[in-house]
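All protein chains of the complex are present and in place, except for one that has been dropped.
Chain lettering (A, B and C) follows the sequence in which the chains are written, and residue indices restart at 1 in each chain.
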Amino acid sequence: MIRVQADDFDVGAEIAALTAGNTHIGGVVTFTGLVRDFAGNTAVGTMTLEHYPGMTERMLGEIEAEARRRWPLDASLIVHRHGPLAPGDRIVLVITASAHRQAAFEAAEFLVDWLKTKAPFWKRESGPRGDRWVDARAADDDAAARWQAPRQE
Amino acid sequence: MIRVQADDFDVGAEIAALTAGNTHIGGVVTFTGLVRDFAGNTAVGTMTLEHYPGMTERMLGEIEAEARRRWPLDASLIVHRHGPLAPGDRIVLVITASAHRQAAFEAAEFLVDWLKTKAPFWKRESGPRGDRWVDARAADDDAAARWQAPRQE
Amino acid sequence: MKVLYFAWLRERVGTGEEEVSPPPEITSVSALMDWLAKRSAGHARAFENRDIVRAAVNQEFADPADAVSPGDEVAFFPPMTGGRP
Partner (left out) sequence: MKVLYFAWLRERVGTGEEEVSPPPEITSVSALMDWLAKRSAGHARAFENRDIVRAAVNQEFADPADAVSPGDEVAFFPPMTGGRP
């Protein structure tokens, strides 16, 4: 399941809803992304996450489907927020549930890595020196590249 | 932080308490272990988790300290339940929080692997054919062995 | 053809969405960018550095050489920057 929303989410409630009634699940892994203080700034600012409605849902759905092809998951969920957010706020939630803990861990990490390169979100930070759009980081592409299937020569 | 308790826990509330006020945290990973249906049984049974009070707390504390030596964590928590549990119940919770998502993922996986080999818990399952103590699995030792430092010859 | 702009491309162009009717010879994402860049000073600034402009056609990522057709939804945006711990 995927959801794109301005509202906050409750990790415990999401886990409970996702796993209810399935007693084959042995392990549930969650990743919650939080808004950090901006690097190098002592002042705490807010940020706004813009996204591409329609394409966001499509890309999150594709990423989730890919994870479920690769790992034996009993359940999975991606929730991504948009709109104004302050440091400490939850931005994104990934949940994976499986009979096997390692599948749950690997799939969660895969989803988080790919979210950062495939999901159409753009972050604008507001600080004491005004607003700025955040640049993409090469590090995120590197993390996602780990999961590429080996290419044929 | 570590806790050993008979009571259930609320994952969302534990994350919130652990990360409150720290806006350096960028990612929080949780692992929740659930009681599964017993393999090969269609009947749903209960189980009881016995532990070694005192040593349990000591071992969980050592495992957590080792994770914090190896990864740059802002916060971590291990909660382990004991006593009677039914399929679908939460048994164990691991939370790791870090500025860097990969540190949080690796540390959580490390903690879960080591919990299974170092924490003094013994599981007794009640099924339609009576009670039995569960045997240890070699697979858990293998998973923990991944994290061993290379030995000198 | 519906064209969407996000983040600083939207700010430079001055709108998030516009309906355009490029001439028939505009058949690729790259040619569409050239054509759009001439519509206004804001468009020109939005497309001044093509290396950092990404595109999607009908909500799928597209390369500059990919085709565009009159009924398409074409979007332009900077590299994505979701949550990044």
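Note that in this section a contact is a pair of C-beta atoms (placed from the backbone, for glycine too) under 8 Å apart; a residue touches a chain by one contact, two chains touch by 3 or more.
Source: prediction; values computed, not measured.
Q: Across the whole complex, list the residues on subunit B that are touched by the chain not included here.
A: With respect to the unshown chain, the touching residues of subunit B are 33-36, 49-52, 54-55, 58-59, 80, 91-92, 115-124, 133-137, 140.
Going forward, only the chains that are shown with their structure count from here on.
Q: If you average the CA atoms of subunit A and of subunit C, how far apart do the two points sit, in angstrom?
A: Roughly 26 Å separates the two chain centres.
Q: In whole angstrom, how far does the Cα centroid of subunit B sit from the Cα centroid of subunit C?
A: 49
Q: For subunit C, which residues are shared contacts with two or more other chains?
A: Residue numbers touching two or more other chains: 83-85.
Q: Of all the residues in subunit B, which ones touch at least 2 other chains?
A: 25-27, 99, 101
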